[in-house]
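Quick one: this structure, given as structure tokens, is what I'll be asking you about.
Of the protein chains in this complex, one is absent; all others appear in place.
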């Protein structure tokens, strides 16, 4: 057993961290947060040049063909840096869906563009409030023509294409759900950007009107593909969340060492120590669960559904807890626009809802454990 | 508005506290805990002589006729002292059921005996694991003849009579449930004492074999009477729990002032301070909710169902939290048999389950709030 | 134990209710009812103007700062009458937010330490909202540590000359006066050598910079003092006694904040009664119920704890530090409530745009504002220390 990243993977992490420290400082995040741009184009280009966008895409499709452990490593660093780019939508969702279910032609058409940074992709799944479920999908597909509204769609206003979950049957079973690949620049789709709790990432409402879409995967398998895509994305996003949690913990620790009150660094007060210790505990448990998820993802193990839900829940809790308590450790300064604490607080709450809520994943985890236990 | 006990009621509290300090020291609790007796007979007699057993029983039935606010005051002191007597079973459950639904003859037969300490009563409701519900009642009543098993029954092995919930219909509706008053000394009932997490109070399994019972209240109203009895008992037991919580907090506070480690009283460490502060918060919220419950109980207000569930949940949480954290503040000594911490820990966990679990009352509270909101 | 009004209380309630029905700004009632932490919008009106107008109207009719003496602009009401008024004023009370510091902290401090002449001059316009007051205590280097203050006050004839910086001054940008704590003697131990003043916020040498908050709003300010002159007769309490003066003030802050602090539970409960998840009402979901029940008993416990304080007040007892629990409990609770409300919305919970978000983005605004509630007016950690030391008597 070796439950650790390899030395090469650690080198990749250091390389990514150095790159993001230079190209993605907090002010780059703020530029997008404050509306100067919908995402950081220069950073996106840089990520492509570094080969990070295609790290898990096979070389045959223009990627580095390194694999998913390497992608986990990159994802963690993206989370630490709060990278204001459509990485999750494009790489965890769109690319994974294509690699899982795309035809040779579809892969050839889009994967190289993803790897080179030429195309931004996303998944159009949600239609307003609620949990992911076949019944919640109302957007209709009649012989490849889509009509309906998807909201929110992460990076919907900046994406070039989307994987769209649509209803093309009326049996009431999950087999009614099919996936379509839609070129968002080809007309028939209007995007409206929505203000969100984390403006450093785009959220949009997409309206499909008589919009052409080409089937992705077998028509009746849309939902099962979607489930597998969400599980894979859950592990990758969990690494992003753990990266953010670790950074929030470091910020709190550094401030506690630096800040003096009552004549002592506040980090010498037991109350502050114990807040930080509990943040460390949450981040550590989440990291360990993420490693389990990474193993399951990279080996496509039968444990993936459980491991993904476990990593997702644990990392969501850790990032929300650490970003919240980091503000508390900072006191009043932590609530200023000027300090970066709120950037992590905003991102932690946004990521907690992407891919479905914590409650949804908690229910999924126990359902999956129950099934396995019954089997 | 005057949201406080009256001066007379406060005097009654002081009187009860002094009496219990003398007659019910921890070693009296330990005597029952260690099996020297099923309950403290001398204390029971003393409570009768003080008029505490009949404080809420009308004078016409041999009680003091003082009222339920006074009973709340006594209940809190019984909780502080962990009184090892069948007070809750007899006074909160049996007496309340009789006063709510008993015939004149039944009241005359039993209430004076309760007030004088001559009779111990209880409620035989549960039939093994699960929440209170009409469906859970299987013990059958065919023209007044009872057959079945009730477990656990608090003080079942020492009670003279019991109010028994039985099924005398098969409509599947709650109207199938009827209540019967059973003289446990009249034969047909065998009691077996069960070891429990709090041996300072008796728990028993009662087996009814062709046992005569006389109807209490209208046959079809058994369940609705039961619900009202449980609500009334919930408020009274909540005071008992708050009394225990307050005492556990005091024990922790006193130990923290007294005990020295690292050259300082441990109460000067922020970690210990904050544990105790949180215990204080829990106990204070519970007390305030109990006052609300006491008001609703004493005025038979329409808010009683909500107020009772609120007081019950809040007081259960507070007593469990304070008794648990009191042990933590005491460190290793808190886990010794010699220290009294475990007496409160045991009692808090026993009371948390009597009348139905915390989860049950949480569900009840929201159901009641929902109904009120919909109305 | 009862909630019943005495005949006098009933009469007072009737009078208040009648006057409010006739005079309150009804046109804003709905928007005020919808207002919650981090979100108070009055369409086509400036909240400040509406609030001042309502306060002046109340003052003219003798309904402002009810528990203050008449001669200072109050009504000389009993504490219980004040509570009855709050109950009757209902959602319109939310307009009083900008006066909380002035009425809850500055007023009581002035009443305790200012000269009779000053009280008669300054308190009535404070009560009527014509003049807004702020408090200048916290400093960048200080944080929770008031004893570590650095802002200097140096005697110069009949004046004091102030140099230094304050922070977290809420409402400084629209305040006319403020109470200010300064260090008048750096040579003695920290708690000593402090002195309290009140001053005109328009005095030369004062520079006010709003602080942009994490949620984008600006309720607080930095205030810079450069050779600001304060006449000695505006000193509150003795030279060197500022620490004791500030304790009165801070306890009043915790009380006023504690009494008025929001838990978010009523909003969440209403929302769960409307919301449908996966085809079922959220309120019927057992997981949702378990969460709601735990918050319900906390909210209820806070409500009746406040009632107990009111009863103590009306018996003439002075409420003590136990009032710290209000903000301690509600502060972290409202943050959890907001987080859970977004969770219930699923992916859509990320949307904050009032035009597209659930219930006009009420819970998103609450989420983004809530971290401040665990810090302002005493951090959770400070409040726990206060409970442990002043209520439970543990060593400081």
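Chains here go by letter, A, B and C, matching the order in which they are written, and residues are numbered from 1 within each.
Definition applied: a residue touches a chain if its C-beta (ideal position, glycine included) is under 8 Å from a C-beta of that chain, and two chains touch if they have at least 3 such contacts.
Just so you know, these numbers come straight off a predicted model, no measurement behind them.
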Inset, instruction - From the listed residues A:17, A:192 or A:273, report the one that touches the chain absent from this view. - result: A:273
Inset, instruction - List the residues of chain C that touch the chain left out of this view. - result: 285-290
Legend entry - Interface with the unshown chain - residue positions in chain B: 125-126, 128-133, 135-136, 151-152, 194-198, 203, 205, 259-263, 266, 269, 271-272, 320, 324, 327-328, 331-332, 334-339, 341-342, 345-346, 349-350, 352-360, 363
Legend entry - Positions on chain A contacted by the hidden chain, ascending: 1-6, 69, 249, 253, 256-257, 264-265, 267-268, 270, 272-274, 276-278, 280-281, 284-286, 288-289, 291-292, 294-295, 298-299, 310, 313-314, 317, 359, 361-363, 365-367, 369-370, 373-374
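The rule is short, and it goes like this: only the chains that are shown with their structure count from here on.
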Legend entry - Centre-to-centre distance between chain B and chain A (centres being mean Cα positions), rounded to whole Å: 51
Legend entry - Numbers and ranges of chain C residues touching at least 2 other chains: 381, 384
Inset, instruction - Can you tell me which residues of chain B touch two or more of the remaining chains? - result: 270, 274
